[in-house]
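The other protein chains are all here in position, but one chain of the complex has been omitted.
So, chain A:
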Amino acid sequence: MTARKELAERIEGRLAGRSGRSLWRSLDELAREPAVLEMLRAEFPGLPDLAEARVGRRRLLELMGASFALAGLTGCGPGEAAGEAADQAIPYVTTPPGLVPGVARHVATAISRGGYADGVLVVQQMGRPVQLEGNPDHPASLGALDPIIQAGILDLYDPDRSRSVLKAGRAASTNGMLKALVDRLPALAANGGGGLRLLTGTVTSPTLARQVAALKRRFPAMQWHRWEADGRDTLRAGSVLAFGRPVDTLLHLDRAKTILAIESDFLDGAPGHLRYARDFARRRRAAGEGRPEEMSRLYAIESSPTLAGARADHRFAVRPNEIEAAVRALAAELGAGPAEWRRNAPGWLAAVARDLSASRSTALVHAGPAQPPAVHALVHAINDALGAPGQTVTYIEPVEADPVDHGDSLKGLVADMAAGRVDTLLTLGANPVFTAPADLDFAGALAKVPLSVHLGTAPDETAMLCTWHVPEAHELERWGDLRAFDGTVTIQQPQTRPLWGGWSPQELLAVLDGETRPDGHAIVRATWMERFQGKGDADGMWTDALRLGIVPDSAAAPLSVSLLPGLADRLPPPPASIPASTGGGTLTALFRPDPWLRDGRYANLGWLQELPRPFTTLTWDNALLIAPATAERLGLKNEDVVELRSAAGTLRAPVWRLAGHAPDCVTLPFGFGRRVVGRVGRDVGFDAFPLRRLDQLWQLPGVELRKTGETHRLAATQHHQMIDSPDAVRHATLDAFRRDPGFARSEEPEHSLYPPYEYPRNAWGMAISLDACIGCNACTAACQGENNIAVVGKEEVLRNRQMHWIRIDTWYEGEAAAPEQTLFQPMTCMHCENAPCEVVCPVAATMHDADGLNVMVYNRCVGTRFCSNNCPYKVRRFNYFNYAADDNRLPMSWNPDVSVRARGVMEKCTYCVQRIRNARIAADRENRPIRDGEVKTACQQACPAEAIVFGDLNDPDSAVSRRKASPLDYGVLTDLNTRPRTTYQARLRNPNPELGEA
């Protein structure tokens, strides 16, 4: 009786927790929409709707009879029929040196993102790349990887990649292409390369730079143009304004106590963002680890939400043109600008300025690429005034080879093409027909070029309009070199022979230089032999560089630059202050890259298409993002299709209301709406590029917005798999934590009718620090790759059937217009000690094992889905269809260590049991215990912020045991007596007392 009363009280307490300052996951949940409450209650919402195709009793019996008969038949016959390919064993003729069949090899190389290197270790099984892991020795990775680089393995095996040379879009011979190029050479030599142009994205490759320099000696009039739609022109221009020369800025977040992020991408897009995330998270975790004085404070000013904004202690959502005014005012407050800039400064600014000023050289200000050059110049001035250079920021020579303004560069090229001054255009790896600003009309100008050659990994928009398209070898298939954000060089080595042939950019350039049979290896090696010459054993240095994945000591040296005087006079005039709200439909459009597809180059990768975007949780679509208040003013709901009109053109886009978005502006993510693309990326999303103008690359004022009355369904996952717990995420301010260190703990009963389990060897457990998590989704992507998780497509996502084993729940607190807090919670199987799923499985397909794992036995599973229904964390995924078999990826791209699940089978996080087993075998072979840190789950390995720790709970000194000993440690839904093995460490905030709790 008392127990029942206790339970009733507890439930009431939980319900009561919902009122007042509560957490919410979406605007609909905040508004308590009935549909959302239904999603909260049901494990399989929408299932009754699917019963439209009703199956009667008779039909059911027929089907059951037939399937039993068929199931019986499969049991007959000998175990293996001889002679079939699958039943043959095919050894090597000569085993490659060092290769042991069945033992994975890790080979270092790098993959580029926006031209900059991310160091990877390629996991190879019998000479075949199966997975990418971060290279711990690489400064931009430190062992972590973002979703885009992880998807590189899918890119390698993409069956829609280019397989042959195309002439005007039709298959043609390589020799024909070579002849066309070589035939042009005498004419080019005669006029000094007058009509010869090269177009690339951002290039950091020393070899490419060396080759271009050589070509320029041969063809002095040749020009090299650059265009990166998602580029960093504004940062370059800002440093020219401030210092009179381009420099790259490196951030040292490990030394930063007070940080101001101005729509900054330091956590999600900037070169080096994985490194920055790690440094940032280490200082954020410090308070929970007993060093509260080290905890940093982050301010964010932004219009369109960024991950840095979500992690900020104070986030100010302001209209785009108010940002520059605020930065000017801040500069003035800190003595880096004239006092009149202080006029109209927002109220919070003085407090931020005082805090930055108090931190002096441990303060840091950073702005993202969407901010105008003036803001970047001001940021340099502010950092200078704070004494940050040499402390929290260092300047280096630009990593980009021969840095130019991409906008000007492209504009010059298009003007020359349109004027007929270009007769040979080589486009290496860029897709300007799709990504160039619409006002340039690149496609129209391209038609006037007599010989245009495009090198790309897939036939894209540009390939179709060029005279020749040449298949490009994937970065895992060719030799090359790249530099990371800090200048460190990686020599890229091929991991496999090109699957479908293909050229490297270096090889194609060599053809222009007169080589008929270029050899990528020799070209790259020549660069480095030249550089290693005279420094000792050049061959040894080459081998070392390949083995390590970096050229040692190749990072750029810090540069000493000084601010040019008179910055205030050199700045372009500030933008006119805008009227707060015009009341009409005139808005400012902000162009931002989609977090995963970037400029559209990754559009054919299913992992990225289906990976929920941070904040919106959208998959398979982009949407016009708008502040809830602005949407309400305009009468817009989610999924309404609107038409945007401006002088630049019109486009139609579905609407998504986003909490924390600045008012009176909309964000248009570009990268979607590719027209010439493989099977996965076709007809996905809308293309925002047609509104983008060269002089207004990042924001376009004066856009008219009109409702069309149509709707477009968007596959957002925010209401999928919602757990019913008001305190799933726990948080407090640093001060509150000091007063009550155990605020997150909850005392829960530990009763069970079942005898307790014993764990004689290991007891695996996981700890996830919400203090560290930045919501980047790297864990979800890593899990998908490691565990062969299927991509299901938009229709199935709409039915709540995405398969990700680990999801990031996003929680907000506060007002919809300006949430005070955005909290991310990676949610995956908790491996409960009293697992509710285990007791309801009628066929014992989900079991407790001797290490405490809650294992799934796929072969036993008959698909009752009782387990999923009984799981309060909603982390189980059911294969409604044979998703894996329907996937068009190449069979060899699956991870051979993990079963590929069939239809009708439940699946979920296994704590990467395959990695545990391999470690166990390795340890048992040597008769020793498994060392702490020897087993790393895929999510843990990919996490740049070290939020996830995994290990043995039987060992009190293991990293996970130490993490769990933190006073911040708590379990989710422990009042259900599930006793989860995955626990969380609560988030701490470090607000400025001057600005109040907010």
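Rule of thumb we're sticking to: contacts are C-beta pairs under 8 Å (C-beta built on N, C-alpha and C of every residue); 3 or more make two chains touch, one makes a residue touch a chain; residues count from 1.
Just so we're on the same page, contacts and distances are computed from a predicted model.
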Could you tell me which of "Cytochrome c3 family protein", "Imelysin-like domain-containing protein", "Phosphonate ABC transporter, permease protein PhnE" or "Anaerobic selenocysteine-containing dehydrogenase" is the UniProt name of the chain missing from the displayed complex?
-> "Cytochrome c3 family protein"
Just one of A:35, A:103, A:213 or A:862 touches the chain that is missing; which is it?
-> A:103
Which of these, A:118, A:507 or A:851, touches the one chain of the complex that we don't see?
-> A:851
From the list A:910, A:941 or A:961, which touches the chain that is not on show?
-> A:910
Over the whole complex, note the residues of chain A touching the chain we left out.
-> 75, 77-80, 82-83, 87-95, 100-103, 760-761, 847, 849-851, 853, 855, 857-859, 897-900, 910, 913-914, 916-917, 921, 924-925, 927
